[in-house]
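The complex appears here without one of its protein chains, the remainder shown in place.
Now for chain A:
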Amino acid sequence: MALKDKCPPRQPGKKSINRSDDAFELWLKRGLHQLFDDVTKEPVPEELLRLIEEDRKRTK
């Protein structure tokens, strides 16, 4: 189902616009988390960690 079908139709008046905006904000936040959470949870590549640790030893 497309997003536009899930969201309430736009109605005239401030309150309904706010409700619509809130729904959009919530949906956006949820969607971005779905897109990017995997990346934040993935283990950091070993090569990258090694690079940092080698530099740590070198600059000690």
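One rule holds for everything that comes next: a residue touches a chain if its C-beta (ideal position, glycine included) is under 8 Å from a C-beta of that chain, and two chains touch if they have at least 3 such contacts; residues count from 1.
Just so it is clear, contacts and distances are computed from a predicted model.
Participant: One chain of this complex is missing from the view, so tell me which of "M48 family metallopeptidase", "DNA-directed RNA polymerase sigma-70 factor", "Two-component system LytT family sensor kinase" or "ABC transporter permease protein" is its UniProt name.
Facilitator: "DNA-directed RNA polymerase sigma-70 factor"
Participant: For review purposes, identify every residue of chain A that touches the missing chain, sorted by number.
Facilitator: On the chain A side, contact with the omitted chain comes from 1-4, 6-7, 21, 24-25, 27-29, 31-36, 38-42, 44-45, 47-49, 51-53, 55-56, 59-60.
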